[in-house]
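Complex shown without one protein chain; remaining protein chains in place.
What follows is chain A.
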Amino acid sequence: MTAEAAQDDVLVSVEGVVKYFPIKQGIVFKKEVARVHAVDGVDLKVRRGETLGIVGESGCGKSTLARCVTGLYPVTAGRITYDGEDITGFSRSRMKAFRRDVQMIFQDPYGSLNPRRRVGSIIGDPFAIHNIADGADRKKRVQELMELVGLNPEHYNRFPAEFSGGQRQRIGVARALALKPKLIVCDEPVSALDVSIQAQVINLLKDLQDELGLTYVFIAHDLSVVRHVSDRIAVMYLGKVAELADAPALYEQPRHPYSAALLSAASIADPDEAERAERIILIGDVPSPIDPPSGCRFHPRCPKAQERCVAEEPALVVRDGDAADHLTACHFPVEPGDDLTRAHAGISQESTAPALPEATT
């Protein structure tokens, strides 16, 4: 079957990746006092030509993971292989070659472009770094790229400040495409843009994928955007993957209670649907990644949590009745017919938000 063949065609494989950031204190001798467990044992595979969406709340480690995959952060432990080669042990020169294949698009179109440089030279930078094209040739290539992403090539000599947010994001896309990469990691590429412009950039990314056969890792916190662009989606919570599934399967039948809550919290631009929607309102905030909860990390906020969840960490495996590539890290996955909207966290927790008093005035 072609589908199976495609499943085996893995471009990037993330195996047990751990990334800790030390918190240091002291004036002369910096001593490590604690660690932020940003990414704490993640296994993922990105298949050639697909879009893997990564969703999760701020602090869940999705951006850190992305930066590990692009080689911007060295990993604390684990392996990341790209096309069969382990990138974690790459030398500087090998890394430079690797970066021709893997590029990144950043969230903030204002912060990721140098305001003092002209657009032509920003987009031409990858050519300069890798000594690929010079002079007139470079200018020609840059102008081709600008045309490809829907910018006017005559604006070659303008400064970033002369462009709007959506156009700046197109500049970022053009720069990422310069070296004809195979994998592009998009870290919240549209969240700083207005709705009408956001749709333009999403369409552009999709067109480029069809045209150039790109593979995307697409990170966003906007669930409707991720659903729209992704083939498969990984839901992350506190440095771990909670659930990994095909996009339609995840949205129709989320198995992890956290995925269910996250999906139910997505805003719906339709008043009747919004009224009908059954919202699972989670209590409290995401715990600190410096000292994550024991067992299943979601247990203090989980409406289905039991004693086992506190003691034992659930593995990311296929649960009963799911497709072969639908993985869930939960001891008690959500069954069809479960109503979590009125359920409350089963295990007592530190940050319990008190109930609002009834109207008295």
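Here is the rule we use: contacts are C-beta pairs under 8 Å (C-beta built on N, C-alpha and C of every residue); 3 or more make two chains touch, one makes a residue touch a chain; residues count from 1.
We take it that contacts and distances are computed from a predicted model.
> UniProt names the one chain left off this complex as which of "Oligopeptide transport ATP-binding protein OppD", "succinate dehydrogenase", "O-methyltransferase" or "Serine/threonine protein kinase"?
According to UniProt, the chain not displayed is called "Oligopeptide transport ATP-binding protein OppD".
> Going by the contact rule already stated, which one of A:Asp285, A:Glu312 or A:Asp339 would touch the omitted chain in the full complex?
A:Asp285
> Tell me which of A:Ser91, A:Asn131 or A:Ser196 is the one touching the absent chain.
Of all options in A:Ser91, A:Asn131 or A:Ser196, contact with the hidden chain holds for A:Ser196.
> Tell me which stretches of chain A touch the chain missing from the display.
Counting over the whole complex, chain A touches the hidden chain at residues 57-58, 164-167, 194-200, 202-203, 206, 221-225, 227-228, 247-248, 251, 261-262, 264-274, 279, 281-282, 284-286, 350-354, 356-357, 359, 361.
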